[in-house]
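Take a look at chain A:
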Amino acid sequence: MQHTTTTCPYCGVGCSLSLAVDNDRIVSVSPGPEPSVNKGALCSKGRFGFDFVHHKDRLTTPLIRKDGVLVPASWDEALGLIASKFSEIASLYGADALGGFSSARCSNEENYLFQKLFRAGIGTNNVDHCARL
Partner candidate 1 sequence: MPHRLNPFILATASKCIGCRACELACAAAHIEGGVSVGSLQAPLSPRLYLTCVGEMRVPVGCRHCEDAPCAAVCPNAAIYRTDRGVQVDESRCVGCKTCIVTCPVGAMEMGQIWENGKPVMRRVANDNSPEGSEMEPALLASKCDLCKDRAGGPACVEACPEQALALIYPDAIKRRRNIQAALALKGTGARAGEVL
Partner candidate 2 sequence: MSVSSPIVSIDPLLCTGCRRCAEVCPVDAIVGTLHQPQSIDTERCVMCGQCVLRCSAFASPFDETISDIPAIRKERGLPEDDSSTLFAAHFRVDKGSVSSMLEDTDKISMVQCAPAVRSSIAEEFGLAPGTLTPGQLAAALRRLGFDLVYDTIFAADVTIMEEASELLERLESGENLPMFTSCCPGWVRYMETAWDDQLSHLSSCKSPQQMAGALFKSYGAEIAGKQPEQIASVAVMPCTAKKFEAGRPEMQADSVPDVDAVLTVTELADMLKRKGIQLTSLQEEEFDAPLGLYSGAGTIFGASGGVMEAALRTAIAVTTGKEVDESGVTFTKTEEGISRATINVAGKTVRAVIVSGLAHAAKLLEDVRAGKADFDFMEVMCCTGGCVAGGGQPKLLPHVDLQDAIQRRRESLHVHDKALPVRASHRNPSVTALYENYLEKPLGHRSHTLLHTTYGEAAGGHE
Partner candidate 3 sequence: MHPFVLSDPSRCIGCRACEIACVDAHMDEDMVEAGNKELPFSPRISIVHEAEVTAPVQCRQCEEAPCVAACPAGAVVSEGDTVRVETERCCGCKACMAACPVGAMQVAVIPGKIKTPVAHKCDLCTGREKGPACVEVCPAGALRVFGREDLQRIPVSKRRQSASQLAGYN
């Protein structure tokens, strides 16, 4: 049984968690070590909001819509299609014809790369996320 210290993925308080893992599955959650904001307390989501990770509905492969139906595809094929489609749209209609909604639930690094994808990769500032909501 290993223990990994991490931060709660739910509200903005940023409580520190310790995930107990047994053969690559999260088994339980307990409050993280000090120093921490939550000082040993965890709400219901923090303590019991982890089993979605192993839920059977998790997406496990990229999907591509072929004649109206989403079917599994390889990473190479999916990413290739996105890259080519984005370039095609950018060339046809200009970079401003593309845009993206980023995620307040993903990490700083991912948000950084996402806005870099549009600003550097495509050349548009059309990047927003749901902090507005």
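The candidates were selected such that all candidates are chains of the complex that A comes from, given by their letters.
Here is the rule we use: a residue touches a chain if its C-beta (ideal position, glycine included) is under 8 Å from a C-beta of that chain, and two chains touch if they have at least 3 such contacts; residues count from 1.
Nothing here was measured: the structure is a model prediction, and the numbers come from that model.
Enquirer: Pick the one that touches chain A in this complex: which of 1, 2 or 3 is it?
Expert: 3
Enquirer: In their shared complex, at which residues does chain A touch candidate 3?
Expert: Residues 25, 27-28, 38, 41-44, 47-48, 50-51, 54-56.
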